[in-house]
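Pasting a structure here, questions to come.
For this view, one protein chain was removed and the others were kept in their places.
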Amino acid sequence: MAETASVRVTPTRILMRDAGLIALVVFGLSFGLVGFRIEDVSGGLALLTRFDGVFFATVLAFLGRVALTMLHERRALPVALVALPVALAVLLLQLFADALDPARSYPFRSEVVNWSLFAVALALGLRGVWLNWHHGGLLSNREARERNMDEVGAKVQQAARYLGPALLGLAIVLPFLPFADRRVLDIAILVVTYIMLGWGLNIVVGLAGLLDLGYVAFYAVGAYSYALLAQNFDLGFWTCLPLAGILAAFAGILLGFPVLRLRGDYLAIVTLGFGEIIRIILLNWYTFTGGPDGISGIPRPTFFGLELGKRASDGGETFHSFFNLTYAPIDRIIFMFYLILGLALLTNLFTLRIRKLPIGRAWEALREDETACRSLGMNPRNTKLTAFSIGAMFGGFGGSFFATRQGFISPESFTFIESAVILAIVVLGGMGSQIGVVFAAILLIGLPEFFRELQQYRMLAFGMAMVTIMVWRPSGLLAHREPTLRLHPDPDRTGAA
Amino acid sequence: MGYFLQQLINGLTLGMIYALIAIGYTMVYGIIGMINFAHGEIFMIGAFISIITFMVLGLLGVGWIPLALVIMLLVTMILTAVYGWALERVAYRPLRHAPRLAALITAIGMSIFLQNYVQLLQGARVKPLQPLISGGFRFLETGDFIVTLSYLQLFIIVLTVVLMFAFTFLITRTALGRAQRACQQDLGMAGLIGINVDRTISLTFVMGATLAAVAGLMFLLNYGVIDFYIGFLAGIKAFTAAVLGGIGSIPGAMLGGLLIGLIEAFWSAYFTVEYKDVAAFSILVLVLIFRPTGLLGKPDVEKV
Partner (left out) sequence: MSAVLRDDAARALLTVEHLTMRFGGLVAINDVSFAARPREITAIIGPNGAGKTTLFNCLTGFYQPTVGRLTLHHPQRGPFLLERMEGYAIPNRAGVARTFQNIRLFPQMSVLENLIIAQHNKLMRASGYTFAGLLGLPGYRKAEQAAIELARYWLDRIHLTERADWNAGNLPYGDQRRLEIARAMCTEPALLCLDEPAAGLNPRESAELNRLLTYIRDQHGIGLLLIEHDMTVVMGISDHIVVLDYGRKISDGTPEFVRNDPAVIRAYLGEEEPDEDADGVSTGA
């Protein structure tokens, strides 16, 4: 058990003062924007007040600060004793609200407020209980916390040996499971698409350490290339896919060439700028890209020439008539699912393999110290360009899939937020961690889809999650790096790294 | 000729707004070497607080415009400054020694959070405001075009210039300014010789937020309509201005802001309006590629 250092207990007076100051700040923050609301009414604007929100926020800030300080100082029991009953009370009130008065919810009028109160109280309470039990468990030391999380990451990576294939197995049989209706499959396709894009960006950001905020540009290039090639040259999906990838890779080289020597933050902004430039061009170049109307009627992929529709176009044959199956509309969705699953697996296999090759190692070394790389004879520009364009290529594949799945594309789908979301998935999962990307995508994309009522809070929670996770563990939740080469094979594990 | 002069005036006015925001970017970058991605959102919050203040004043019966403006100015400066302070405290201070990528992600996260925070609290629709200051000077009545310098534009220009002077005074003549410049040059050493680094950095954010708040008010008055998304675009352009002028240099930010405003005005007037944002982004890209230190910046020599 870890030693329990003697912890200084803050005198109540100072505790109150600190909490008071925090509460004052929160009051100042919430007074303007929470306290008042501008509503559009016919003919102008009206002002509504929401002072209960301000009150709630201020009080919560005060109590929260007190609770956190107490937890920090191991005075966990009182916190738990107060917080848990509160959580219980709110939960009960929410569950039986209808019985009391169907018109409103308790104890506060807003559902959101109630559930956040419940969540905060529950979190504080549980933490208090846990801390009370494990006296030495408090790891306020940043280094110790980092080491701990690294161990967690290592364990997950070890588990990934079994977890990975298990998840893959689940994914393969997913369409045949009883609950897999169209909605579930749609969500699954969305999640796997983001997983693939995350793995693609992982090459650029996770392995090579290049801050790319404009990844959506390559996604767009892939989508539009596929759409235009398919429409104008009448080529099938399987021909267009590699072409779109090559075009996206080429775009990567073009965009990367002038900017890859820029340092971190600057590179991020420039890539963001590029992403926006491409979107604006797509939006305004009506004759070529259809402008805001986009491109529609994009052909669907075929299964070795067999179409997956109800009826075949002239000269073709449908999948179902070939295999003597009865047609069900969901079959096309299932096909799409396997398609994106295959593409994602391709990306993953590629990454796993390339990490063990010189270029992969060079990317990681470049991420750590570019000067040292140069002093070892490595050409940084070419190395970065390779990462950038390969990442772009996979983005292009993803874009092609997106185009064929939707049947219709427009510049609206390719905004900066997409880049930010994909980047968030990579970073939050733990840069360089393949399985981390999977979890992050499921969490950030899949979860909100299931809770449609929470849709409007999705981006808010997103932003908050990004900040929270970064403050808590800057290297990402499940980040842990295993060496790609071992001199002494680890006796605990079977098989080389 | 008249058209040109009018665009000149419009561009300068717009440039003033960008300059105020750009100073915030450049100051923060100078002191902690980080791009405050959420600064655009601070500007947007300033605009929202301004309009809310105006409506409250309306309810309270304050009708006299000059008084309302002064109150709006003060209230937005103070309340937005609190946001600036909180932003640094919550999102940036914990990551001061973390890798660059982590700090950038946090900044983006805060930006997304603040945008959606305002969107949820105030609704996604645009908020219009009737013109508060109307009328102006007319010159050069050549042919069918009259060049006007509206009182509003004059107000913006004068206020900005006054703030710039005050600000420059603050930076060069006061102890705070000295502390800031020390932190900019060597953060560690500044701490060792007794400068309260945390407080200096906090104050930097507060000052930047205050100026951005003023910019928000001006934006509201000038365009008459705001929504939760104005921060993103204005932020990028102001950042471009800061980079153009030389990141880390306050006179550079002012110069860059003016230039970007002028370029935007002239581009929309003489070329196309749709691609005016592309102009801003392209300038950013070009400056960073060909002259990353900007016009007034100092070259960054890497020590091996």
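Residue numbering begins at 1 within each chain, and the chains themselves are lettered A and B in the order written.
Simple rule for what comes next: a residue touches a chain if its C-beta (ideal position, glycine included) is under 8 Å from a C-beta of that chain, and two chains touch if they have at least 3 such contacts.
Please read all numbers here as calculations on a predicted model, not as lab measurements.
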Ask   = Which one, A:Ile359, A:Leu385, A:Leu443 or A:Ala461, makes contact with the chain that was left out?
value = A:Ile359
Which residue of A:Thr49, A:Ser375 or A:Gln455 touches the chain not shown here = A:Ser375
Task = Go through chain A and note every residue touching the omitted chain.
result = 350, 353-354, 357-359, 361-362, 364-365, 368-369, 371-380, 481, 483-488, 490
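Following the convention adopted for this analysis, only the chains that are shown with their structure count from here on.
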Request  = Take the average of all CA coordinates in chain A, do the same for chain B, and state the distance between these two points in whole angstrom.
outcome  = 30
Query = For chain A, which residues are in contact with chain B within the complex?
reply = 25, 28-29, 31-34, 36-40, 45, 47, 205, 209, 211, 213, 258-259, 262, 264-266, 268-270, 272-274, 276-277, 280-281, 283-284, 371, 416-417, 420, 423-424, 427, 431, 456-457, 459-460, 462-467, 470-471, 474-475
Key: Contact set on chain B toward chain A in their complex   = 34-35, 45, 48-49, 51-53, 55-56, 58-59, 75, 79, 82-83, 85-86, 90-91, 94-95, 98-106, 108-118, 120-123, 125, 127-128, 232, 236, 239, 243, 274-275, 277-278, 281-282, 284-285, 288-289, 292, 302, 304
